[in-house]
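A single protein chain has been omitted from the complex, and every remaining protein chain is retained in its original position.
And then subunit A:
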Amino acid sequence: MALPVVRLCLDPAPPRAADMGAAGVARLHGLFAAYKPPGLHWKHLRDTVELQLLKGLNARKPPAPQQRVRFLLGPVEGSEEKELTLTATSVPSLTNHPLVRGPAFTSLKIGMGHRLDVQASGVVVLGVGQGCSLLTDMYHAHLTKDYTVLGLLGKATDDFREDGRLVERTTYDHVTREKLDRILAVIQGSHQKALVTYSNLDLQTQEAYEMAVKGLIRPMNKSPMLVTGIRCLRFAPPEFLLEVQCMNETQKQLRSLVHEIGLELKTTAVCSHVRRTRDGCFTLDDALLRTQWNLNSIQDAMQAAAPRVAAELEKNLRLRLGTQQLQGPGWQGDNEGPSPALEGRTAGGAAVGKGQSCS
């Protein structure tokens, strides 16, 4: 009878962490929107979301305990003499027991799109896993964002917020709705001009004119805050509510806009609240509240948002490629600064080639 061949005892390959919750982690790629409440730092929001997702992923049932094969010396059955031979037995192995190995998931890649500062609230887009690259695409798409800005007449502070250090108090009885609307129209007009300048479109062409008519002009480089639309929703002095559509903004710039409106009205104004109602294709209805920051809700939100995001990004890509044909001379590219006039003229072909490499 042949004796068993002695082999080295090898543990079977332990399963990778991804396999255990494979179904869960596989679906956990994409973008979703959360509603950031005022008073919460954006980093805390991101960390809270990460913790909740990890909690959900680690709560899944661990796999069955592993076995490993060991060759143990034991007496041969049915022999009288004390002859020892090796028998293969499968013994349970504790190497991958959850109490020994620790939690299956310890970190997730979660990124945040356009941030909001601490006092502002509103829709904020987060990307999980592969969705983080979609965040970059969304940034390069230069989509507009909607804000509602609540202003307060009669005060001026140093940081344009209501609770900042008071600088000046003024009367505001002379302010009427018409004056406010006129000023807002002026602001919108000047920003429209800046929009055309920064998009470097040669408006003499027919296609560019048609695009401008449809409102599809967008600066594709870095630019200062550009307001594409602004109107007054409610005017009840001293309070007034504005709706602003803008891009490349920070919340501080929006507050300074309120301050400038106050100055234009020959009074002063501070901003008491900034709230983002739309970021790209994510609106208030899609945003998840604090109670919904858990694995299931986030997965559902990501699945619901995925087709819309894909459609939006594709539309934007086509738009950008179309715009590149129409770029005026001196257009540089996404990564370079906005001073095209100084660089001299480049051939149209070269501009398009560069553009395609960075899109």
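Brief remarks on what is shown
Here is the rule we use: contacts are C-beta pairs under 8 Å (C-beta built on N, C-alpha and C of every residue); 3 or more make two chains touch, one makes a residue touch a chain; residues count from 1.
In the analysis below, contacts and distances are computed from a predicted model.
A chain of the complex is left out here; the name its UniProt entry carries, from "Serine/threonine-protein phosphatase 2A 55 kDa regulatory subunit B", "Protein O-mannosyl-transferase 1", "Dynein axonemal intermediate chain 1" or "Transcription termination factor 3, mitochondrial", is "Transcription termination factor 3, mitochondrial". Across A:Thr89, A:Thr136 or A:Gln303, the residue that sits in touch with the chain not pictured is A:Thr89.
Contact with the chain not shown here comes from a single listed residue; of A:Leu108, A:Val196 or A:Leu284, that residue is A:Leu284. Residues of subunit A in touch with the missing chain: 3-4, 6, 8-10, 35, 37-40, 68, 70-75, 84-86, 89, 91, 93-97, 99-103, 121, 275, 284, 287, 289-291.
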